[in-house]
Each structure stands twice: as structure tokens, then as C-alpha cells.
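I'd like to ask some things about the structure below.
Shown here: the complex without one of its protein chains, the others still in place.
Per-chain residue numbering starts at 1, and chain names A and B are given in the order in which the chains are listed.
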Amino acid sequence: MKRILILVAAVALVAAACGDSTDETTTTAAAGATTAAPGTTAEPGTTAPPATEPPPAGPQALADACEAGQTDGDLNLYNWTEYLPYGAAAEDGEVDDLKEAFEAEYGVNLVITEYESNEAMLAQIDAGVPYDLVVPSDYMVTVMKNAGLLLKLNKAAVPNMANIDPAFSNPPYDAGNEFSAPYQWGTTGIGFSYDVIDDADGISWGVIFDPAMNADYAGQISLLDDERETMGAALKYLGYSLNTTNEDEVNEAADLIAATKANLAAFISAGFEDLLVQGETVVAQGWNGDFLGAYDAASTDDYDAYEEFGYAVPIEGGAAWVDTMAIPATAEHPCSALAFINFMLDAENGATLTNYTYYASPNLASQEFIWEEILEDPSIYPPAEMLQDGSLEFFSDLGDFTNMYSDAYARAKS
Amino acid sequence: MTILDEREGSRETAVNPKLERRARRRDAWRGFFHAAPAFLYLTLFFTLPLIIVFVFSFASRGRTGRPLLEAWNIDSWTRLFEPLVRTIAVRSFWLAVLNTALCLLVGYPFAYWIATRRKQATRNILLVAVLIPFWSNFLVRTYAWRMLLDSDGYITQFGEMTGLWGRLLFTVPAVFLGLLYGYLPFMVLPLYAAIERLDWSLVEAGRDLYASGAAAFRRITLPLSRPGIIAGSILVFIPSLGAYVTPDILGGAKTTLLGNYIVTQFGAARNWPFGSSISGAILIVMLAVTVFYFRSGGRTL
Partner (left out) sequence: MTLNQGAAARPWVDRILAINGWLVFAFLYLPILVVIVFSFSASPNVGIWGGFSLHWYDRMFGNEQLMNALRNSLWVAAWSTVISTVLGTAAALAIDRYRRWLGRGVFDAVLYLPVIIPDVTMAVMLLMWFTQVNITLGRLSIILAHIAFNISFVAIVVRARLANMDPAMEEAAADLYASRWQAFRRITLPLIMPGVLGGGLLALTLSLDDVVITSLVQGPGSATLPVYVFGLIKRSVTPEINAVSTLMLAASIILVLASLAFQRRGERSG
């Protein structure tokens, strides 16, 4: 009995000691986390990573020493799902296999991991998972560079930066493309059936938000399920900027969404294009490439879906987005990453990408190789002036005001 | 169950107190030994990481989502009392209650039927047959339901033809159909485990004692299978409290549920402290309810 008592006491002591020591490690580790991410306090618009940033001298110096075409090992690419043509998907899309081409040209392996939201990617990069190249969207570039999570691009190693369309050479989210190189871009607008809307020209967000306009097809409308995109559409309809930080405007947009709810089939971000093609909805908010991909897939030898369905950015304007290539500060193979950026900015490879995704290329030189049907489609390549006159806006990071949007959106749906 | 309590009591008094004490010590040691691996594992990969959540809930929002660990505050906790949070929580609560009731209603006779097949092999095959659909893929199954329920689908057309129901997709019934489908196995498995081991001689005796089978079921079978009902209800209720994918896909995402709200905090809103405080509150409330339930109702069955 005594022996067991002593044993139990010993175990308890050890357990207590373990508990203490692990507690300590958590606190020190937590303290480490504070110093590791001081960039989080940086003012928006700061271009250089803050001086307090501890290690990036290493990777940044490594990246700066890379020469054009140089590689330093296998490339760990963290990309959106099905966002690079290779393997069976490339075969199906009748385009070249870019993974194979890159591996053959540079003699390194391309390891692809895929993500489905900017925030999931951010969490992993922020935690220090060593990917060499990521594909953040516009506003996410701002967030990441301000947090010191990205390396500056060594442009000497990316001669093909010269191919970038001047319209994308000085974007609002990353002045001078210092940290990012554009990959693909597109717009958010309305996909519709010609049964209910005759003409793509002059279409208004009112077809979704104005009950007088959509009385005939109420209940067959879908909006995206994304606080910024959905609120953005309502804000545009109301004539405001989709980056507004005016609380009244945001609340007005939320009220509009709440009032529109009764006329909606659904809020849906994945599969809105399928619902439209299958006839469950007749008007849908969504991204241009998704609609066109679905129209293309639904067309057969004796059925042309393009005659049934259309896409347009409404007269009030819509959102434009750019996905970019950027190198995380934790990258282990920055030279391979720079080589890949250069590879994707090549005229022919850029065209291959667009021919596969049906999204517009920010690569001006690639236009020569892009299929005509894509290049001449105004729903993929909207008139250039739309980007200039503010009718197409990029989403920008709103800092703490982001919470206003999430809450207003949650309230609209509650 | 008073029968069981009495039995336990009688055994304790029957043995020699010295032996009894030794047996108890031996049991204490063995219990600790059995629990040690899981305990250690959960400490390393659950409890210690959980501390992070509680620390985060007192921090302030950082630009990348990861909270700033310098400006400590309780804002994220006070925010829990906003009416918006209450509305969302109440709605999720009712959704979970209804879904649990539905699963129990469908699951109990089903589990009973499987558990009363005579051959062990038949029971095993039927049990596995319940699970096989769930080894495909959750999203694929849910999207299959969306196809089945769409306006041109046979199910909707049948309903419209007979006048029993109209449009199904993106309606409340569709949401509950999807939830029932998704959570039924969570109810059936523990129910099966509990019913299958019932002492059927007691049930027989009950049938002789009470004239009707229904009374025997109510007084004998149901109370005896209560551990399964409780375990199944916990396994259905708790996850459906945070359910949002099925309601979004089949219901059209027209309402915010706790699940979406938390995901938004960790995702687009990048407000990890608030996400942490909501999760912390759920943990505390649900743990209290579960433990209380087990201590009071569950123990003395």
C-alpha cells in the first residue's frame, strides 16, 4: 500500500512538473510569436518589410542573389485548385502540360499543393509552412506584404516582367509590383439566361436587387455567398464604392440584401454556374471564367449554350480581381520560385494558362497566342476603360473595418 | 436502474472489507494505466493546444488573423452578449434539437431492427452497410442530394403531381433531409451498440409481466437502451450545433448559423480572438451541460 502511494505521488509530481514546463514553453513560444510577427503592426502602405523583422535577411538575400533562369531545388507551389494546366486536365482542355514543361526546362520537380481560400493559405504561410510560391489575390497581397510575409521580387531574375500589361504594372494593392507578379484576372458580374434578359448591354444590378424588375423570375436568382463580393454588388447598385468604410453605406447595403433574400434561390459561391446552366436559376452573380467554363462544358455539337446564356458586368460597375504570384518570406527555394514566375510570364505559357482557365491574362505579350474566341469575348476581356474609370474596382484590405462587413452580412442573413 | 444499483451494493457488502480495499487500489492503478495513453495523447495534441485558443480570446485582432499578443482585453468575450450572436446561437440550437429528435425517431427503430437480427454475421453486414455510403465523400453526397431535389428532379415532380409538396431545393425541409442523412450513422452506431447487448430475458420477462408489448418496450427496453440514446444524442446534437455546410448547400445559405459565423471569424473577417471566444463559450456551455447530464441523469439511469 505504501509503495503504491509513493508511486502515485511520484507520478503526480512528474505530471505537475510536466504541466509546468509545458506551460512555460507555451508562454515563451507565444512570446516568440509576438516578436516573430511585428509586421502586423505596420501601417498600411508601408512597402518595405519593417526593420524589426528578424530573419528575412536570409531568404531575401538569397532571392536577391538569384540570376535569371537559376534554380535552387524542387519548387513547392501552393496554388488554387485546378489553376495550372497539367496532367489529364491539360489534355482535356487541349492545352500544353505546363508542369511537365517547367520540369523539363529547369530540371527541378514541381510539387503542387492546393488551397481553396486566401485565408486558409494565409494561415499556413503565417504559421511558417515553407512553401516557395503562393498565388494570393489582390487584397491578400497587401495583407501579406504588410505583415512581412512576402519577399521582394528580384526583378533581375524575372526578365519577363516586361511582358506585363501596363494596366497591371502599378496595381493599387502592390505599387510597382514590388512583391507580386500578376497571374490571371477576372471580373464579378451577372450571368443570365436570355429567356429573361434580352440584351447583355445596359444590364443593371437591379435585375437582382429591384423587385419591380425581377417580379417574373423571383426565386430563381442567386448571389455569391461572400461578404465582400455580395455586399460589393449591393454597394455598387446603391452607387457606392465596394471598398467603402462608411458605416451607413455598409448598413444600407446589408438592409438591401436582407430585403432581397425573399427573392433569392440561394447565396452560393461554388456551383452557381451549374445552377444557371441546369435552369434552377436564371440570373446569378458570379465570376466570369466560371460562367464561361460552364457554358463551354454544356455546349455540344448540336447545342450552343452561348446562345442561351450570357455574362456582363452591370452598368453600375462590378468587382475586378487579380491573382498574383508571390514568394513567402519562409521560402526555401526562392531562385526556383523566381524561375517559375518568369516561366509563367512567358508569352506562350501565359497564353496556355488563359486558354485553359478562360480568365484574362495580365500578360500583354501572350495575347498573340491566346485563342481568338477568348481574346474577342468582351466578358473575358472587358473594354480597357472600365478598369480606368472606376466602374471595375479591386477589393482592398480594409483592416479592422473588415469586421463591419462580416457583421453587417451576418445580420443581413439573420 | 435500481436493479443494477442494488446488485452493485450487495456485492460490495458481501466481500471482506480488506480484500475490497485491495481490489479498489488495484482498480485505481489499472484505471490509470488504461487511460494513460489516451490521456497523454489528448494532453499533447488537444489540451495544450487548447490553451492557445483561450490565450487568443483575450488578445486583439491582428492584420493577418493571428492575434496580437500585447493588447490584452475582454472585448471578444463581451461581444458574445450582442443580440446578433444570441439570434444566431438560438437558431443553431433549435436546428440541432430538431435534427437530434429526427435522427432518434428514424434511427431507433432502424438500430433496433439491425440489433435484433439473429445471426451475428447479418448484424455485422447490415451495420457496415449503413456506413458504406459514408465512405464516399461528404460533399459529393450533399451535391448528389442537391441534384435529386432540384426542380426538374423526380422527387419534386412527384410531390407536385400528388400535391404533397412543392419546390424542395433551398427550403427548410431540404436542410433537415440533408442533416438527417448526414448524422444518422452517429445515432445508429451507439444505439446499435447499446441495444445489441440488451439482456433479452429481461425483455421476455417484461412481456409476460405487462400485457402489452408497448408497455414492455416502454418500461424495459427503452430504459435499458438509454446509454445508447444518450451517446447518440450527444454525437448528433453537438456536431449539428456547428453544422453549416449542409444548410448552405441544400438550404441556400439564407441564414447565418454558429458554424458559418465562427468560420467567418477565422476566415474572411480574420478575427481570431472573436472566433476563439465563441468557441470557448461553446466548449464551456456544452461541457457543463454534458457533464451535468451524465452526473445527474446519466449515472443513475
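The criterion applied here is as follows: contacts are C-beta pairs under 8 Å (C-beta built on N, C-alpha and C of every residue); 3 or more make two chains touch, one makes a residue touch a chain.
What you are looking at is a predicted structure, and each value in this text was computed from that prediction instead of being measured.
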| note | Shown chains contacted by the missing chain are A, B
| query | Looking at the whole complex, which of B:A89, B:L168 or B:I262 touches the chain that is not displayed? | reply | B:I262
| Selected from A:F102, A:Y131 or A:Y237 as touching the chain missing from the view | A:Y131
| request: Consider the whole complex, including the chain that is not shown, and state which of A:E229, A:D274, A:E393 or A:D407 touches that chain. | output: A:D274
| query | Hey, which of B:V90, B:V128 or B:L222 is the one touching the hidden chain? | reply | B:V128
| message | On chain B, where is the contact patch with the chain that was removed from view? | response | 1, 4, 7, 11, 24, 27-35, 37-39, 41-43, 45-50, 52-53, 66, 106, 109-110, 112-118, 120-121, 123-141, 143-145, 147-148, 150, 181, 184-186, 189-194, 196-201, 203-204, 213, 224, 227-228, 230-232, 234-235, 238-239, 242, 258-259, 262-263, 266-267, 272, 275-276, 278-279, 282-283, 286-287, 290-291, 294, 301
| request: Tell me where the left-out chain touches chain A, residue by residue. | output: 8, 11-12, 25-26, 29, 33, 76, 78, 80-82, 86-89, 91-92, 111-116, 120, 123-124, 127-131, 269-271, 273-274, 277-278, 290, 293-294, 297-298, 300
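Keep in mind that, in the parts below, only the chains that are shown with their structure count from here on.
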| message | Centroid from C-alpha atoms only, then distance chain A to chain B, rounded to Å. What do you get? | response | 35
| Given the complex with chain B, which residues does chain A contribute to the contact? | 1, 4, 11, 22-23, 26, 30-31, 33-34, 37, 40-42, 117, 119-120, 122-123, 126, 143-144, 146-147, 149, 219, 222, 225-228, 261, 264-268, 271, 278-280, 397, 399-400, 402-403, 405-407, 410-411, 413-414
| remark: Touching chain A in the complex, chain B uses residues 25, 29, 32, 48, 51-52, 55, 61-66, 68-70, 84, 87-88, 91, 143, 146, 150-152, 167, 169-170, 248, 251-256, 260-261, 264-271, 274
